[in-house]
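Notes to accompany the following structure.
Left out: one protein chain. Kept in place: all the others.
For subunit A:
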Amino acid sequence: MSTTTLDETPAVPQYRPPQHRLTFGGMLRSEWIKFWSVRSVLWTMIGAVVCTVGIGALISWGISTGLNDAGAREEMADGTGGQLDLTLLALSGAQFASLVVAAIGAIVIAGEISTGMVRTTFTAAPRRLAAFAAKALVLTGIVLVVMALADLAAFFIGQAIFSTTDITTPGIGDEGVLRAVLGTAVMQTGIALAGLGLGALLRNSAGTIVTMAALVLVVPGLLQLVPESWNGDTIREYYFVNTATSLTTVAEIPNMLSVWVGAAWFAAWVAAFLVAGALRLKRRDV
């Protein structure tokens, strides 16, 4: 009886939280902090740079020793349509590095999902597509800048090594050279983004990395076996990583899409990976 007054709604102070606001800029900053604060990502990033510069230098050095031998030079040139693309050779390491950056894309999303961090991320930023877009943008910015610098370094180191021989080395200002070098960085960034999309789809770092290795390294080789009667040339031309071939080389490669048509198709492939991953991420319980 006497408790009726107590049971009435007591005078609860009206609580007002501080007026913070979730913004896309905030999500970008958050992703930036997250990117640089996990050691595995940092080491993989360093690995990609070392791979680009180191393997590029090693291969350039190996080739330069052969270049002093006229016979060997002709033999090497034979395989590339009679013309040795020293830019491409100096960037040999970048081809391997593209797989390493794919791993970065995979780790930043799949690592977040597998540790459960994604629940914190989506609690802080419940607009999942925006959060994923912020992650993709940060990855794009970092990989593009770092790999462009690494690719430029590999180019200059490679040419410095080639210049010890009597062959004429390309300059960065020559037609198509800067485009090929930066195009390589763009290709690597695209593959990192594909790794991000696939990571969101498969939700597992190791699985994503293995799948990316197959898509980047194994499948192109297998496609070589497709006979012309099955439209082998067309399939090879339009296959994911092959579409970026011309973008990353100075000389046009026969039977491949031209630079900008190829770049557009490559962008479409990358977008497809990202959209698939984004849809999975949006729909799934985490």
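Everything below uses one rule, namely that a contact is a pair of C-beta atoms (placed from the backbone, for glycine too) under 8 Å apart; a residue touches a chain by one contact, two chains touch by 3 or more; residues count from 1.
Following the convention adopted for this analysis, contacts and distances are computed from a predicted model.
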{"item": "Among \"Transcriptional regulator, MarR family\", \"Transmembrane protein\", \"ABC transporter ATP-binding protein\" or \"Amidase\", the UniProt name of the subunit that does not appear here", "value": "\"ABC transporter ATP-binding protein\""}
{"item": "Selected from A:Ala125, A:Val177 or A:Leu193 as touching the chain missing from the view", "value": "A:Ala125"}
{"item": "Among A:Gly56, A:Gly93, A:Gly111 or A:Gly262, residue touching the chain not depicted", "value": "A:Gly111"}
{"item": "Residues of subunit A in contact with the chain not shown", "value": "10, 12-23, 26-27, 29-34, 37-40, 111-112, 115-117, 119-120, 122-127, 283, 285-286"}
